[in-house]
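Just one protein chain is left out here, and the rest sit where they should.
Each chain gets a letter, A, B and C, in the order it is written, and its residues are counted from 1.
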């Protein structure tokens, strides 16, 4: 912690801060930074609260990071996930996850799974339980889709990532999937994060639309602290004033997360773009920015999709995009 | 739904849109708005998806509101909540909810409850289960605080609002509280919202820091659709670039929510301000803007509070603030 | 300046930072803040740049404020402006500035001026040169309105505030007004700010929709540094994702600016609200939050206004609002 005193603070002010620190059992080192007195604190676990009655204190700020287990220095070489045998992370080939927003029926699900398998995809995305903004929207085919996941994995041979929306659905999905997604709206659903910490599958944690990177990494810490070391972070767009897209895809989060954390970084260009025509550009940009994986919505017939159809690619578009993604990965200097 | 065609669209483009509408069983009315062709749609439940392959379509937009049950026209005179006998809503006196962020011990909880009761407060806030950004922060006294709630209600005679963080804690808290809070991070925890729809207590639903008013109202619809008509909406600050405060309190949401919805509007000035010195100004502003209630953090000894101490008022500050809040309510033209 | 080293930094890393500081002639004090090494710097005018090649440096941050002349400690008792005899600032009665967005004709301008004078207003707002987002919008009556300003001041007896959009228009307006406004879009038009520093009139500096308070105050420093000490700061709404209003009025900026600066704070609730029905609530809230003045758009016939009509009050609405503003000011504890 660091305390910054008000402009014009006096030696008596400084002494008041030091006395408080002593009372709290903290080690305090005063110093001068420009025209401000500061006090560096260590040795305890206090926060801004304990100094909040001293009017000579301009602010109290963290100097270290709030997140711990997800910090880069805990695993300097980077964590690599194992998703049913497919590897995702630092030094691995670009991983492309694709599939519909929702699994809607056996025909739709198995059809698109086969198409994508043939195109070279190894991991399918597809939701059974849909966290929908409106209670009047399609909520997913839910329990009845569990056997579909088994069939896709057994028959088509794809790995599957699907979303758990609460502890109950995580319990239900765990035996039927290869990776579980925690969605943006649940990034700070701490009960779910704690349950995910006990999950035996890798977890794809999406950044909340109003969340900072610190908050994303601290949320990841909830999972890591539970003992599950297999966590990937997913940028999918944040809330800003910029109204031309559904969300603003914050691609600078990719190099930033790679500096701050050892966890692999995935980008979902579909939710950020919001419309089909702009998804390929954003997927290519994500790869060029260094994403370890991209996750793209593809639907066999987007105009009849029960969710997110307007941002889902046609299979032919995706087939055209995939080799370009790999070419960009190589051009940017990595394996594809 | 409304379809806006691209600039320079042709009669053939228009016909393609109309044909698609017919195929979907929709009633379509074309019209001209400035230099753009538009098509108004009604009679079905389709969305943008179904037109997303037509390149002549510039955009498809909702014209009506996504929320329904919380819309003003469902209850033009405004909903009034009954919180254990205290009334909150349109035409009622200003309601001031106060108390510590967390209930920490019997001494702290009962002490502050008695102090606030004496000051004229009728509803105490106080958390047992705390949704904390970091897993390393104090998580509340949890189950062991349940009997404290009973004691505050029975002995001190205050009504109590406290936060449920998941379905399990809602079950636990329901017999011991007068109102349940769903926090900003859980605003789109749809499992919890559905459970709250079956709750027999009024619910205080906080706006997520990255949520629009439409999303807040649609989240309220999840609760209302479950049969619980007693919902209050709470503005507590949104995420913006403006870094001088912890969040940006969006007070214009107060008159906006009153226009859009029949549900009462509460403002939490403490989380928006983030520091004690600015809480009174924002509480006064909230009342002047027309909030039906304000909810203020007060702690008997803020410098040793286990959460949110730096934004908690001292009891003496609150005692000085309360009559000013009531005076502003009267000056702005309402009962206090 | 403060340097924060990376987690896991070594004594050699620290020595590298100290050596660089010595080379730059700076006084450097190392300290420990939690698990991070920090170095406090003083004695020179360097910035982050000079340490940007040291990979052991996590970040370099300012500790003091970027603004100087506008800082509270330069004038602890608060600056009071003299606007042609009307006083605006700390300890003065609430100041209500009102008038149309644009002065459109002698009839409109003199008519509304007389109406507002009668209602008790002492300062009229009204633009001649309009900075319009679109080149196709009404750009103001420009030079031909100069004599109107004279007439309002001489005949009606109101003081006048009007906007200068560049150095040339500031030259033109200076002899005809009592206060000059620099609009939100020009908050960082540094040529204009420098010219305003040489102006003999008080200046109303509006916060840019994308500007932090630091940037607003540093912009004010450009004017103060030129010798003009009569500057008021105006909050008028910022750009956020919250789409229910035209801008998000950041009322917490009022107490924050009062803590940070000695300059008076004005709030423009009209641009923030964007629609007439919500202006009164936001004007009342601004006063309750402690604004030294509010500036409200009023038009004799809003439906034919040539700019901002939808957010302009009718004269009768304003007449009803004014005493409520004054009552709220008194209720919140100040003169009105």
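As a convention for this text, contacts are C-beta pairs under 8 Å (C-beta built on N, C-alpha and C of every residue); 3 or more make two chains touch, one makes a residue touch a chain.
What you see is a predicted model, and the numbers here were worked out from it, not measured in a lab.
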Item to check | Touch with the omitted chain, as defined above, among C:145, C:208, C:255 or C:300 | outcome: C:208
Checklist outcome for this item: By the document's definition of touch, the residue of B:239, B:271 or B:306 touching the omitted chain is B:239
Next on the checklist: Just to verify: which one of A:84, A:226 or A:290 makes contact with the chain not shown?
Outcome noted: A:290
Checklist outcome for this item: It is residues of subunit B that touch the chain not shown, namely 1-2, 4, 6-8, 27, 29, 31-36, 38, 40-42, 62-65, 71-73, 239-241, 243
Item to check | Touching residues on subunit C - with respect to the absent chain | outcome: 47-53, 60, 66-68, 131-136, 165-168, 185-186, 188-192, 208-211, 215, 218-219, 221-222, 225, 238-239, 275-276, 302-305, 308-310
Checklist outcome for this item: Logged for subunit A, residues touching the omitted partner chain are 210, 212-213, 238-245, 248-256, 259-260, 272-273, 277-278, 281-282, 284-290, 324, 327-328, 330-333
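Criterion: only the chains that are shown with their structure count from here on.
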Next on the checklist: Same residues or different residues where subunit A meets subunit C? The copies count as same if more than half of the interface numbers are shared.
Outcome noted: same
Checklist entry - If you average the CA atoms of subunit A and of subunit B, how far apart do the two points sit, in angstrom? => result 26
Checklist entry - How big is the gap, in whole Å, between where the Cα atoms of subunit A centre and where those of subunit C centre? => result 38
Item to check | Shared interface positions of subunit A, touching two or more other chains | outcome: 239
